[in-house]
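Note that one protein chain is taken out, while the other chains of the complex remain in position.
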Amino acid sequence: MRRYGRRAPYATEFIIGILLLGTSAVQGEALSGPAPVTQVVAIDKPNDSGGSVLIRWKRSADDGAGMMSVKGYEILRSVEREKGYEHLTVVPAGVEEYVDNTTVDGTSYFYIIGATDGVHRTDSDPVGPVMSSAQWFHQGRLNMLIATVLLSGLVLWFINRAKKGKKLYIRPIAGLQAVDEAVGRATEMGRPVLYVPGIQDMDNIQTIAGIVILGRVAERTAQYGTPLIVPTSRSLVMTAAQETVKEAYLNVGRPDAYNPDLIRYLTDDQFGYAAGVDGMMVREKPAAIFYMGAFYAESLILAETGHSTGAIQIAGTAMPAQLPFFVTACDYTLIGEELFAASAYLSKEPLLLGSLKGQDWGKAIFIAILLLGSILASFGHYFLSDWLTTGSL
Amino acid sequence: MRHQIPLIITFVAGITMIVQYFVPHEPFAALSQQFRIWFLIIATFAMILGVGNIIKIHVERISRARPGWGYSVILLAGLATTAISGIGWGIQPGTIFFYLFWNLLIPLGSTMFALLAFFITSAAYRAFRARTAEATLLLAAAIIVMLSRVPVGTYLWDRFPIVGNWIMDYPNTAGQRAIMIGIALGVVSASLRIILGIERTYMGAGK
Amino acid sequence: MSIFERLTRIDRRIIFCTVALAVIIPLLRPIGFPVSVSPSVKKLYDAIEALPPGSRVLMSFDYDPSTMPEVYPMNFSIAKHCFKRGLKVYGMALWATGVSLGQDALEKAAKQYDKAYGVDYINLGFKAGGIVVISAMAENVVETFPEDYAGRSVGQFPVMKGVRNFDDFDLIVDFSAGDPGVIQWIMIAYGRYGKKVGAGCTAVSAPAFYPYLNAGQLVGLLGGMKGAAEYEKLMDYMGTATAGMDAQSVVHALIVFYVLFGNAMYLVERRRSRRNRL
Partner (left out) sequence: MSTTLGVWIAAFLTLCILSFLYKDNPFYKFAEHLFVGTSAGYWAAYYYHNILKPNLYVPLFKEGKLLYIIPLALGIMMLMRLWPRIGWISRWPLAFIVGTYAGYNLITYLQTNALAQVKATLTPFTDVSRVILFVGVLTGLIYFFFSKEHRGIFGKAARVGIWFLMVAFGASFGYTVMARVSLIIGRMMFLLKDWLGVID
């Protein structure tokens, strides 16, 4: 342990202290600050893009115990062991870790942690040299890598098998079987179909799924010659919906029937959009309404108004909080995973259906982990649960 | 070629985003934030298309004097006033923009939102019928949890809050978790289909 | 159509009318259903009671008009409490929409105790960035908020004298309707600077914060309109939250009544139609 004479922030107090205590009998004790920190280590911060060093220590014996005098810890850094230490920051008492993210990769640094009571500071021995660097693989994410590779592998494997012509059983989903019926009914009644792709933008996977399903629904309305109205809450979604519907009409040989003016942007505002769509429902009187995508509180405003107009309503979302409202107010609801499976169902393409089989195997694996992990946990073994721990994104 | 390039872009962008999660090293480090900003910029440009779409549809409605064209005038006037005042004179408190936000948009938005109080009642009344075992469970859980949340429930039976909390913490959590895990698998599969270009209706690449 | 069948299909508008009445009547004539104060609310109340007069309280208005019925009454009651105790209040917002709501609450509460803007309280306004803003003001308040909500330099107000960084605040109360909000305040203000943080939040988000309360990372928590009503009880006045809770109770009872009534009619009708078939 060394005591460094540099006390820049408290220089005056120090001098006054010397003057006052010069005559005191208990000089030695009064001069010594709090007990120093122990077990200081400085390492390159793992799993980062470089530029930071992690310093850890065990708190001073006077921090929260002993003399209770520690107010904080001053972090000092230098490129030489013996001199040139500069003040970085002071962290509050009780803290035992600091990340210095101002380092230059490839430079060696030394650190000192000084326990301070506001007047005196007791420094640790310098630690180092330590050098920061960037890593190519995030070790804490090995579990995610395995999960990603495994689940993607399963999906790809079954897509590949489907390519080879293996027949697949796929259970019926009522909401998807009703799609044809709903479009057919709109045609018979001579009324339009309304398609609501949620209120989120194209960065949301549910919106993307909603637009993909829109393509399948548009193929049907094109065949029947039924108008398809798509109000959107985001300009990008409008663009994507226009592209999708146009292409669907082209696919079934009805490019002439495509009317881009039916795919409208209303407003980004959640309730402004709800007000606008409600207005459309009561005035255009669609015979079938689809809600496919990410929904928030507006879900029930839309679904109740839609119900009051007597339309067949089919909803699908992966927003757990909104599912209850669609379930109560709509005729059919695709729950969570079913939304993402809908396009594969409606396409009836073997490749897409193959991916569903892959998903099922994913579920089987999770069920196995649940069973095994819980049994192990009941006997006090938690390694499986520890292994599943993931850090922040 | 026109059809190929978008598929290649999708593939490269998708794989890059997956890789960046595992690689802390540059150039992957801040990529997801960088791409987020790019996305927002593209979305802002798209806003021009969106607003253009509104103007086109409503100007047409007015010029052809279609039924309800007067409402289109109101819509366009509202759009012009907020957009011009906001872009021209700023959006902080004290501006015309903020006055409109406060006295027009807020009451409109809150009232639209508040319609839910009525709709949640009519939906409950209509749908909560003990027709099947499933419907009965839905109804029972809803009523218990509802009563567990208000003073009148406690007044009727002092254990309502405990039972309500138990339903929220166990059977409810179980159901939600099953849905969430299923969703994760659905997303993995749907994302892969899109990245690999198997699902391409949205891109207009056809079958 | 039998009478029972007709009764199972009441016009929606009749339902809507009764809901409206169930809200309006208790608001006009509060019933005053017994409200019991929960420990988490009492803790925040006690924390404010324990502050000596002249202490500084930082309030963050992180909510919007849609969550106003739940969060505003808390904001108002706690502001009232602070002024009553002679504390200095510093408002700010991580949500742009919170600025004027918070200002309104501060102004109305200040009026009741003859407190003056700039002397007893100030509203520093909104700054975008969430967690970044909290970290920045932890180090230097005036640099982070050089101007108040109306664009006046904060230096001219006596209330800002001696305010440098987080060390100068004795309590932080966050009024939150989502992100950025309570979590960010706990992470930075409590986690890094060891400040006392209390919170008022919407009923929907409250359960997520109980773990923080139990771990001592929050000094107290008000959840939803119920939490606000409990605070009003502690402050000994019948405010909007108390009246609101009465309306809540009546509407909930009404919905339960409708569901039971609908099922009763449904069962009767089903039994009748079965008999007819025989």
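Lettered A, B and C in written order, each chain numbered from 1.
Simple rule for what comes next: a contact is a pair of C-beta atoms (placed from the backbone, for glycine too) under 8 Å apart; a residue touches a chain by one contact, two chains touch by 3 or more.
Keep in mind that this is a model prediction, so the values were computed, not measured.
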Visible chains in contact with the missing one: A, B, C
Candidates B:A29, B:V59 or B:L105 - the one touching the absent chain: B:L105
Residues from chain C at the interface with the omitted partner, ascending: 13, 16, 19-20, 23-24, 27-28, 66, 68-70, 128, 202-204, 224-225, 240, 243-244, 247-248, 251-252, 255
For chain B, residues in touch with the removed chain: 2, 5-7, 9-18, 21, 32, 34-35, 37-52, 54, 68, 71-72, 74-87, 90-91, 96-97, 99-118, 120, 124, 133-135, 137-146, 148-150, 164, 166-185, 187-188, 190-192, 194-195, 202-204
Interface with the unshown chain - residue positions in chain A: 143-144, 147-148, 151, 168-171, 202-205, 208, 236, 239-240, 243, 265-269, 271-273, 275-276, 278-279, 282-283, 320-321, 323-325, 327-328, 335-338, 341, 356-357, 359-360, 363, 366-367, 369-371, 373-374, 377-380, 382, 384-385, 388-390, 393
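Everything below uses one rule, namely that only the chains that are shown with their structure count from here on.
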Chain contact topology (line, ring, star, complete or other): complete
Pair of chains ranked first by number of touching C-beta pairs: A-B
Chain separated most widely from chain A, comparing mean CA positions: C
Between chain A and chain C, centroid-to-centroid distance (C-alpha), Å: 27
Whole-Å separation of chain centres (CA-atom averages), chain A against chain B: 16
Centroid spacing, where centroids are CA-atom means, of chain B and chain C in whole angstrom: 24
Residues of chain B engaged with two or more neighbouring chains: 109, 113, 120, 122, 124, 126, 128
Chain A, residues touching no fewer than two other chains: none
Residues of chain A defined as touching chain B within the complex: 47-50, 134-138, 141, 144-145, 148, 151-152, 155-156, 159, 201-203, 205, 208-209, 211-212, 214-216, 234-236, 238-240, 243-244, 246-248, 250-251, 261, 264-266, 268-272, 274-275, 297, 300-301, 303-305, 307, 318, 320, 323, 325, 327-329, 335-341, 343-344, 347, 349, 351-352, 355-356, 358-359, 362-363, 366, 393
Chain A-touching residues of chain C, taken from the complex the two chains share: 12, 192-194
Interface residues, chain B side, partner chain C - complex: 92-94, 102, 106, 109-110, 113, 117-118, 120-122, 124-126, 128-131, 139, 142-143, 146-147, 149-153, 155, 168
